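Below you will find the structure I want to go over with you.
One chain of protein is taken out of this complex; the other chains stay put.
A and B are the chain letters, set down in written order, and residue numbers restart from 1 in every chain.
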Amino acid sequence: MKLLRKLAEKLMESLLTLSGAVTTAAVVLIFAYLFREGLGVFSESPVESRVVLAVHGSNPVKQLNADVIRKMYDGQITNWKEAGGSDVEVVPFYQSDITKYFSDSALGPEFANLPQCIGQLIDSMPGIIAAFDTSYTPAKFAGHYVQTDQVSLISFLSGRNWYPTAKPAAQYGALPLLLGSLWVCIAAILIALPLGLAAAIYISEIAQPRVRRILKPMVELLAGIPSVVYGFFGLMVVVPAIQRIFNLEVGETGLAGSVLLAIMALPAIISVSEDALRSTPREMKEASLALGATQWQTIWRVVLPWSSSGIAAAAVLGIGRAVGETMAVLMVTGNAAVIPHSLLEPVRTLPATIAGELGEAAQGGTHSKALFALGCLLFLITLTFNLLVEYLVIRRRRAAGL
Amino acid sequence: MNLHTENKSNQPVSPEKQVKISASQVNLHYGNFHALKGINMKIPEKTVTALIGPSGCGKTTFLRLFNRLNDLIPEVRITGEMFIDGEDIYSKNADVDQLRKNVGMVFQKPNPFPKSIYENVAYGLRVNGITEKGYIADHVEYALKRAFLWDEVKDKLRQSAWKLSGGQQQRLCIARALAIEPSVLLMDEPASALDPVSAARIEELIYSLKDQYTILFVTHNMQQAGRVSDYTAFFYGGELIETGFTKAIFTNPQNPKTQNYLTGRFGQ
Partner (left out) sequence: MNAPAKQVQLSELFKAASARKRRQQRIAFALLRGLTVIVALLLLIIVGYITVKGLPSLSWEFLTGSPKNGMTEGGIFPAIVGTLCLAAGSMIFAFPVGVMAGIYLSEYVSNGPIKQFIRIMTNNLAGVPSVVFGLFGMSLFVNGLDFGSSILAGSLTLAIMVLPVIIRTTEEALKAVDPSHRMASYALGASRWQTTRRVVLPQAMPGILTGFVLAVGRVSGETAPILFTAAAYFLTRLPESIFDQVMALPYHLYVLATSGTDIEKSQPAAFGTAMVLILLVLMMNLLTSLLRNRLNRKAGIK
C-alpha cells in the first residue's frame, strides 16, 4: 500500500516534469521542422521542376541567373549583349508557344513531333532561349543547355524581386518583404508607443480607481479581439478613410497596416509598461513629492527613468508582436511585393506572404520551401525580439534588486 | 488627557518659543477605519518632538499629515485643522507643493534616487525651478555639510548614491531634504533600518539640526526618544494619549496607558 503510494507519487512527478519540458520541446520542434523545409530551398534551382532551358549552338552564354531569365521573358532584356552574349536579339520561347511556329499537321497527332519541332526551332533561331519540359527533349539538336544559378542565402536575403510564380524561372528575393515588414512595424510602433505609454501612465499613476476599473477591462477586450476582425474593420473603415484622406487610387497601403498593427500592439504595450511603472517603489515617489515636486515632475524625473528598461521591453514586445501579425495585415496592405518607397503604397509583409501564398504553392515544391524559409526568417526575428525582452526584464529585476 | 488644556498637564509651550505647528480636532478615516481620533497638539519652533506608540497607533499617519502625503492614498478622509506658521495647510487654496517645500521629510528606509549623490541633493532645487549652476552647487555643499556627509562624499559627488552605505544614504536623504531650506523636518523612524553606529550618527545629526528646524520624528525606540527629543507625544489606538516634556513623560507619565507602554506592559 505504502509502496504503491510512493510509486504513484514518483509517477506523478515524472509526468509533471515531462509537462514542464513541453514548451521547450515545442520550440525545438518548430525550429527543426521549419528549418528542415526552409533550408531545402537553397539547393534548388529556381527553374520550374522538370523544365530545362536551351539556346542556339552559336550562343556563348552557358549560365544565367533567374533575374535575367525573367527579364528576357518579360521583354525587359531584348539583346543577348546585355546577358554577356553576342549582339543578337533575344527570342524568348516557351513550349506552349510552339503553335505560333508550326502548324497542327507539322506537330503531328497528339503532338508526337513536338520534340523534333523544338529541336528545329532552336537550331534555326540564333537568339532563341527555349524553355521546355524534359520529356519533350529533342533527340538531337545543335544547341546547348543553359544552367541557372541556384537559390542562395545571399540572393534570398538581398534579392530585390519576389516573383515566386514567374515562368520559367521564379525569383525568391525576400528583401522587399523584409523591408515591407520593417516599414509597417516601425510606423506601427511609432503610433502605438506614445499612445500606449500615455495610457499606461494615466492608468497607473493618474486615474482614479473608479476610472481604472473601467479602463483595464477595455484594454483586455482590445487584446481579445481576433485579428481577422481587426482586418475586417480595417478593410471596411481604415482603408477607405486612408484612400479619401490622401486621395489615393487604392487605400490598401502600408499605412493601413501600420494603423491596425498599432491598435493591436496597444494592449501588450500598455500592460507591460504599466507593470514597469508600478514597480517604482512608493518611497521613491513620496521622496520626490515630499521635496515639492509636482506629480508630473515625479512621473517625469523618477517614475519614467526607473521603469525605462521595462518600457523598452514593452516597445520591443510590441514590435515583436507586430512583426508576426498576419491576418489583419494580409487583409489591408494590398500585398504588392515591391520595395516600398512610402507608407502610402501597397506593401507586403513576411507573414502576409506566407499566409497568402502557401495555399497555392505545390507541396514540397521550391515555392513552398521558399515560404518555409520566410517562416524561418520570421521565427528568427521574433525569437531575437523575445530574447531581447527577456534580457531587458531580467536586467530590470536585477537593477531593482529582486 | 487633553493636552493643551494648559495648566493641568506639563504642556510644553515655553514662553520664549513661538508655536510653529498646531493641530486641532484632527480626524482621519481610511475607508471605514477611524485611524486618527480628534488629535490636538501644539509644537513650538526649533524643537525636537518624538512621536511614540505601538505599531498601528497612527503616529506615522499623523506625521504624514504635515506634508499632506496622505492625500495620495485613495479613500482617505481628513477633518479638522492643521496650521504651520499660522496658515491652514488643509484650506482650499493651500499650495501643496509650496507646503512640501517648507516641510522636508525623511523616510524609514533610506530612499535615495538612482542618480548621483550630487543630483540627489540637487533634485529638490531643480524640480522647484532653480537652474543657476553655482547656486545649486552652493546649496548642495551646504546641505551635505549640514548633514555631516560632505567630508565623506566631496570627492565622489558624481558617483551613484546607491553605492553609499545605509547610514550614508540616510544622511544623504536628510541632506536632500535640507537643500531646499525647509523650516520643518518630518522623520519617519529615520534610524530604524540602520546599524547602531549609523543610528547614533543620525541621532547626533537630529540633535544638531534643531537650532534651525522644527523636527518631528517617529520612533519605536524609547531610549532614542529620550536621548534626542525635547517633547514626546504618545499615541495609542489612533488617539493622542499624552504629550509633554520628554523628561516629564518618561519619569512621571500622567496616563496609565503611557505608563504601561513605557514599562513595556504592552508591545512596542
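To be clear about the criterion, contacts are C-beta pairs under 8 Å (C-beta built on N, C-alpha and C of every residue); 3 or more make two chains touch, one makes a residue touch a chain.
Given the structure is predicted, the values throughout are model-derived calculations rather than measurements.
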(message) Can you list the shown chains that the omitted chain is in contact with?
(response) A, B
(request) Extract the touching residues of chain A with respect to the undisplayed chain. (result) 5, 8-9, 12-13, 15-17, 19-24, 26-27, 29-30, 33-34, 36-37, 194-196, 198-199, 201-203, 206-207, 215, 217-222, 224-233, 235-237, 263, 266, 270, 292, 294-297, 299-300, 317, 320-321, 323-327, 331, 351, 354-355, 358-359, 363, 371-372, 375, 378-379, 382-383, 385-387, 389-390
(request) Kindly note down the residues of chain B that lie in touch with the hidden chain. (result) 95, 97-98, 101, 127-130, 135, 138-139, 142, 145-146, 180-181
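Quick note on the criterion: only the chains that are shown with their structure count from here on.
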(request) Determine the centre-to-centre distance between chain A and chain B, using the mean Cα coordinates as centres, and give it in whole Å. (result) 61
(request) Report the residues of chain B in contact with chain A in the complex, numbered from low to high. (result) 67, 69, 72, 74, 97-98, 100-101, 103-105, 107, 109, 111, 113-114, 123-124, 126-128, 173, 176-177, 180, 186
(request) Spell out the part of chain A that touches chain B in their complex, as residue ranges. (result) 208-209, 281, 283-284, 286-294, 297, 301-302, 305-306, 399
